[in-house]
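Step one of this worksheet: look at the structure below.
Of the protein chains in this complex, one is absent; all others appear in place.
And then chain A:
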Amino acid sequence: MEAELKGLMKDLEALKRAIPDQSHQDSISKMQWRADQLVDLANSAPSRRSKVKDMSAEVVDSNPYSRLMALQRMGIVENYERIREFSVAIVGIGGVGSVAAEMLTRCGIGRLLLYDYDTVGMTKTDAAVQTLADINPDVVLESYTLNITTVEGFETFMASLTNKNFSTSKSGSGVDLVLSCVDNYEARMVVNQACNELNQTWMESGVSEDAVSGHIQLLVPGETACFACAPPLVVASGVDERTLKREGVCAASLPTTMGYNALKDYFPTMEMKPNPQCSNSACLERQKEFALAKPARDAIAKAKMEAEASSLAQCPVHEDNEWNISVVADSDVESPAVHGSSGVLPAGLVHELPSADEFPSSLATEEASTSVEDLEELRRQLEALNAD
């Protein structure tokens, strides 16, 4: 750009000399002035900083990580720099995904994998990579422009999640967390499918059509309900969400809101256990694994409790308790857990999508014996009908 501007200045100067006519001199001078302004603008444009090899806590203006590293000194995190070993996959680079990506980038996350098939003049993922690389060049950014719900897109999605080139030492999949920031039920079900198959912890998010409420759900395959365990719910916080849908606008692709209501600043939380009758077979496999690992988990929990108890016994925190202050367990005030399997929902909640009816066995016999026919023959039959 600098060379281009210099060339422009030169050309204008030459033009001014070539045309002595006074009537043109003014307009050429004006053009020169504008070119000068452009040079100033170009000089003031921020340049991308160079990569940082090691995160330092030193407070100097050249160190972008001093504030984050200070978290270590304050005892909030043990080893902040470990963030550079982590990979996060963000599916959907829209209102939620792009903000999540920016925040993680500013925190100095090791690697971000970005998925979206939509465009904003250029592909959304490439646009995000451009912006994020300017914010923090230390982050490894991968851009995937694809639709994860198609067979082809799903294969690439799975391959990218299992690719361990970034940190070969890690067990499990190639990423540490998947963030679902999509705007439709189909894509959520696909993220759910992938994470169940890969035993990958993920977070689901959603914002309501009117943008004043939203939900966040942590999904640990086998341990908590998967997205197919409990079909989307509607929280009727005073009004049924359906009443919010307006004529002429397509009903929200967003599923439903089970969570934060900004108008009332109300953020209920609940735990959802997995549904033993979940329709997703990968979820059932993870549930089985989780149940089998229970003795090991109990042993670890017991050891931890004992260690804590012994350290407590060594030195009481407060010798006296003049004001009779006591710690009350959170569980006393928490709302009861919702079981995805029970079918009984707390008051005010209704299923948005019905669960499939029991399959009538009489029907099954009627449609059986389709296997005798050949797929090619069926294809020809349909084409014959299509032909006229």
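Operating definition for what follows: a residue touches a chain if its C-beta (ideal position, glycine included) is under 8 Å from a C-beta of that chain, and two chains touch if they have at least 3 such contacts; residues count from 1.
What we mean here is this: contacts and distances are computed from a predicted model.
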Not counting the visible chains, the remaining one has a UniProt entry; which protein name from "Trafficking protein particle complex subunit BET3", "Cytochrome c oxidase subunit 2", "Ubiquitin-fold modifier-conjugating enzyme 1" or "SUMO protein smt3" does it give? "Ubiquitin-fold modifier-conjugating enzyme 1"
Among A:Thr125, A:Ser143 or A:Gln193, exactly one should touch the missing chain; which is it? A:Gln193
For the chain left off this view, which of A:Ala3, A:Val328 or A:Leu385 is in contact with it? A:Leu385
For chain A, which residues reach the chain that was dropped from this view? 118, 147-151, 154, 184-186, 189-190, 193, 228, 231, 245, 248-253, 279-280, 352-357, 359, 363-364, 367-368, 370-371, 373, 375, 378-379, 381-383, 385-386
